[in-house]
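Please see the structure below; I have some questions.
For this view, one protein chain was removed and the others were kept in their places.
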Amino acid sequence: MDNNRILNVANLVAGYEIKKGFVKAVDNVSFTLNKGEFLGIAGESGCGKSTLAYGLMKLLKDNALIKSGIINFNGNDIQSYSNEKMNQIRWVDMSMVFQSAMNALNPVLTIGEQLTDAIFAHTNDSKEKAKGRALEVLKLVDISADRFDSYPHQLSGGMKQRVMIAMGLILKPDLIIMDEPTTALDVVVQRTIIEKIQDLRKEFNFSVIFITHDLSLLVEISDKLAIMYAGKIVEYGKASDVFLHSLHPYTKGLMNSFPSLTGPIKRMGGIEGKPPDLLNPPEGCRFAPRCEKAMEICFKEYPKTYVKSDKHWVDCHLYNKEGNVNG
Amino acid sequence: MLGDVFKLFIENKKAALGLCILLFFVTVAILAPVIAPYDPKVNKIETIEILDTDRGRNKTVEREKIDEFNERRVYTQEVETTYEKNTKKFPLNSPPSSDHFFGTSHAGQDLFSQVVWGTRITLLVGLVTGLFTTVLSLTLALLSGYFGGIVDDIISLFTNVFLVIPSLPLMIVIAAYITVKGVFPIVLILALTSWPWPTRLLRSQVVSLKNRDFIKVSRSLGEKHSYIIFREMFPNMISLVMASFFQSTMGAIMGEATLEFIGLGNVSIVSWGTVLYWAQTNGALLSGAWWWFLPPGICIALIGTSFALMNFAIDEISNPKLRKR
Partner (left out) sequence: MGENILEIKNINKHFPIKSFRGYGQYVHAMDDVSFSLKKGEVLSIVGESGSGKTTTANVIAGLYEPTSGEVYFEGSLVPRKMHRKKELDYRKKVQMIFQDPFSSLNPTHTIFSILERPFKIHKLASGKKNLRNEISKLLETVGLEPAEQYIDKFPHELSGGQRQRVNIARTFSVNPELILADEPTSMLDVSIRMSIMNMMLDYRDEKGISYIYITHDLAGARYMADRIAVMYAGMLMEIGTAEDVINSTFHPYTKLLKSAAPSPEEGLNRPKLTTKGDIPSLINPPGGCRFHPRCPYYKDECSKEIPGMKEVSKGHFARCIL
C-alpha cells in the first residue's frame, strides 16, 4: 500500500431508495488520491458528484445510503464505520466545505461561536485555546479578528464562504472535500478564494477533492481531474493530460462548451441531449445516446477501462486494449 | 391542473379521512328531517284518537236561547267531538335510551334530534362565514398586494387596526347591540372579526408571487392586470386559499358555538352551540348529565379534526418536502 496514498475508493455504489427502486447516483466508482494532491471532479447536474462527496464523509441521510464498495482512508476501511467512529474522524482528519454557505451557517450564532463549536465537538480544548485557534484560522482566510463576533448575515457572500473554509481547516485535517464552494460567488471573489486555498495547501499540505461543474476552473487548479457522467467516472488523469489530450467524447464535448478569452472566436458545439434516468440507466455506455461517435457495441456493453498511460484512463469503446482507436 | 390537484388531494389519506367526516356531517344536515325521530323542541308526544262516532259520542247539540227583547228564540247548533288524548311526556333529564339515543334535556327534549337538526345551523353558519371571509380577504389581499401604493397603504391600515382588536370582546360588543333575530347576525359578527388575519396572510403571498419572474414576464409581454391577477397569480394561491377557507370555517364554527355558549347568540335556534348553552345553564356538568354536553362537544371536535386533516393534506401537497416518499 502506497504510503503516499491517502484515499482509495474502490467500486463504490451509493444512491437513494425510492418507492420505485434504487437510484444509483454513484455507480461503481473507483479512484485514488495522494497526500497533498488536488483532485477535481467535474460533472453536470445529476451526475452523482454531490452524492459521492457526502458518501465519502458518510454524511448520507434518510433514504440516501452507500450500498457497497470500499472507502479506504488513511489505511482504514471507513465504509463500515459506525456514526460514532466517523464522528471522531470527521473534521479532524477529513472535513467538508459545503455549497452555499448561506445554508450551512447557523444564522443565530456568531461565526466565532460556530468555529469554536467545531473545536469543542472534537477536542477537549479549553475556551481560550479554542478561541485562539479560531482567530488563527480566521486570519488564514483573511478575515479580521474583529469579525469574530459577527453574525453570518453581517458578512458578504465571499466572506461567508471563507468562514466555511476556515471551519474546514480548523482542526488541520488531511483531506478537505469541497462541494461547489465558489459557484454562487462573483468571479473576482471566486478567484481570491481559489488563490487562498492554493496558498493554504502549500503551507499545510492537505489534499483537496474539489467538485464543480466549472471545468475551465478545474483545469487551471487541479493536479488530477475526474470526469463524472451519470454516476460513473468516464475519464481520469492529470489535469493537463485530460485537457490537452481528452479521450472520452463527453470530455471533448465539455471542453468544447467553454468559450475562451484568448484565441480565435469560432463556433463551439456543446453537447445535445440530456443525461439518462439513473433509476433505470441504459445498458452499455451511458453517454451513447448523446455521443457522435457511438457504435453499435456502445449501446450493448459497458466499455472496459483503457489505460493510456500511468494515471490517465478512460472508459470508452473507442479505445481497445492496445490503444488503437476503434471505429 | 385543478383535476390533478383534486386527485392528489383524494389520494392523500389524511384528506380522505377529513373529507369523509365532513361529508358525513353534511349528509346528516341534509337528511335531518329523515334522521331525527322527533322535533327538537318538543318534550312530549301527543296522540289524539278520535272515538267511534257510531256509538253516538259525536253528537250535535242544540241549544235554545230566549231573546226577550226581540221576542224571539235563538237556536245554535254545535258539534261536539269526543276524543281521547294520550300525552306521552318525555322523561326529564334522562340518560340515553332506545327511545332517546342521546337522552333528554331538563325540559324533556330529545337531544339526539337537537344535535341532528343542530348540524344544519352549525354547518351553515360555518361554511357561509368561511366562504364570505375567504372571498373578502382574497379580494382585499389581491388588490392591496398587486397594486401596492396607496391602495395597499389604506387596506393594510384597516387590516392592521382590526387585527389588533381582540376578536372575542369585539364579538361580544357587536352581539350585544344586535336585536335582529335569526342566524344572519351571527354570520355577520363572525365575518367582521375574522377577516383581517387571512387578508394579511394572503397579501404576503400575493406580494411574493408578484416578484416571481413569470409575473414579470407577463407584464413585459403586455398582459392585462386582470388576466395576471386571476389567471396567473390565483392558480398559484389555491392551496393557501383552501387552507385559509378551512381555517375560517373552523373558526366560524367555534365562534358560533362560543357566542351561543355565552348566551350572546340567538338561543332560540337549534345548533350545537345552543345545546351546550342550555346544558350549561341547566347545570348539566354539575349534575353529571354527560349525555347533554358530550355529543355536541364531540361533534365540534370531529369537525375540527376533519378540517385540520384536510389542512395537513393541503400542506403536504403544496410542499413536496413534507410528502412521504
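As written, the chains take the letters A and B, and residue 1 is the first residue of each chain.
The rule is simple: contacts are C-beta pairs under 8 Å (C-beta built on N, C-alpha and C of every residue); 3 or more make two chains touch, one makes a residue touch a chain.
None of the values given here were measured: they were computed from a predicted structure.
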item	value
Residue of A:S156, A:N205, A:N280 or A:N320 in touch with the missing chain, whole complex considered	A:S156
Hidden partner chain, touching residue among B:I10, B:L92 or B:V217	B:V217
Residues of chain B (touch criterion as defined above) contacting the omitted chain	1, 212-214, 216-224, 232, 235-236
Residues from chain A at the interface with the omitted partner, ascending	44-45, 156, 158-159, 186-192, 195, 213-217, 219-221, 240, 243, 253-254, 256-263, 265, 267-272, 274
